[in-house]
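Every protein chain except one is present and positioned as in the full complex.
Up next, subunit A:
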Amino acid sequence: MYASGKYSSRGPALIPRMKTKHRIYYITLFSVVLLGLIATGMFQFWPHSIESAADWTLDKRSVHDAPLVRLPVSSPIPERGDLSCRMHTCFDVYRCGYNPKNRIKVYIYPLQKFVDELGVPISSTGLSREYNDLLSAISDSNFYTDDVTRACLFIPSIDVLNQNSLRIRETAQALTMLPRWDKGMNHLLFNMLPGGPPDYNTALDVPRDRALLAGGGFSTWTYRQGYDVSIPVYSPLSADVELPERQPGPRHYFILSSQTAIHREYRAELERLKEENGEALLLLDKCSNLSQGVASARKRCYKGQVYDYPQILQESSFCVVLRGARLGQAALSDVLQAGCVPVILADSYILPFSEVLDWKRASVVIPEEKLSEMYTILKSIPHRQVEEMQRQARWFWEAYFSSMKAIGLTTLQIINDRIYPYAARTYEQWNNPPVVKWSSVNSPLFLPLIPPRAPGFTAVVLTYDRVESLFRVITEISKVPSLAKLLVVWNNQNKSPPEGEKKFKCPECTAIDGLSLDQTHMVERSECINKFASVFGTMPLKVVEHRADPVLYKDDFPEKLKSFPNIGSL
């Protein structure tokens, strides 16, 4: 812009000296050049405005416009996941390389529509809204790169969240068609409902070579620790229902069971618990005679009485989350959202994000076999611990469960932490809710150490221009045996510090007392304190009523035998 302005100012100065015939010709030519320049300038300065216009046209795009890819019957099938895969064996770390931000670059494949030779799609649903949300969130995040050559992690746009809607073999074939598949190296798949009848495997059945799996429902036998990521099963109620956060504390019910497909053996067990403990337990089931049009997912019943789900979860201290055909249950998300402490009964289940989240502070895990002892176990938990767990549960939901975005970005952060472990998020960052982060005190010198005397101390003396006073301080302090170094900070620009070893006599200085008694001085200092407290957002200073003295301070004891006899004798 600056350049073009310069040209236009020079132009008119020359023009009057020309013949009119040529003038029009040149003016036209010149304005073309000018326009070109301006356009260039625009292009350079606001490139994104132009591209976002292109984006806008993309926005209009429909999933049906995705290019069609026909899978030949004979196209290769990846190997089943290798259970021994770990980051150092199956992950190509060179693709991530060293970067000062310690952040991995993630590439998302453009959407394609895979069909078999007969034109039947590999998935009955195609791209789901949730997977679309997940991919958009990643593409909006700092992890995203559109440069496939710089990517460290690749995410296929093939939606495998729900295995039920997939044709296993064809989906696997589609994966190998991805241009950078390379045995699944550095590829990440998201799956929340794994397995199918009759066995319901606990990991996605689609063969996937070395691809990492972010799975919701791993058991200890399918989860490759340090390689896969255990994720929650997203509950759409997270987005549909707003449950206000409630203060931790006792609730109307002690234990609530709200799942509808509980095995009859377990339901019988729960009924027995209910008989023994009465009102403290509420056992809900699905409603048998709901009027048409009422979303059955949002109602629960007990003996004909109808309750709103998930709102009812907020009325209980503990909420049972039992395994179903699968280990991962969407109910866990609802329970956390309600700030109800989940009681998880799903043997061998790998809890969501267990690599970084400390579930012991937010949940109770009980072996399925001990369902009958649940009440006794929960009763033994101190009230204050229950409250902490309620708060912690809600925080986990807000930070890590509440949206597909939260789930996706948490997964990427976990993988990022593995690749740059020295820059990994800390336990406190992952687990402390904001209220704790604000109020907790974590000293940078946390090791209980009593340092030896040998290194001594450094005295730092701030001075302005009261040289007499300064020299008096220096003389006194240099008598101290453990003084290692004395540092004088000369805080006066108008005067250079005194040189040499001039001898000063101590004058009668009363200035110090005068200073602190000065009324304006005190007012100023009060203002400082208020200003600092407002910047800190809280008052970090603490009041104590004690003072440290030597053990024998002012004791009726021979002064000679005291280590610090002169203290307090001023």
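What to note about this one:
In the analysis below, a residue touches a chain if its C-beta (ideal position, glycine included) is under 8 Å from a C-beta of that chain, and two chains touch if they have at least 3 such contacts; residues count from 1.
The definition used in the following text is that contacts and distances are computed from a predicted model.
Candidate names were "Coatomer subunit zeta", "Trafficking protein particle complex subunit 2-like protein", "Exostosin glycosyltransferase 1" or "Dolichol-phosphate mannosyltransferase subunit 3", and the UniProt protein name of the unshown chain is "Exostosin glycosyltransferase 1". Only one residue from A:D146, A:E276, A:E476 or A:D518 touches the chain missing from this view: A:D146.
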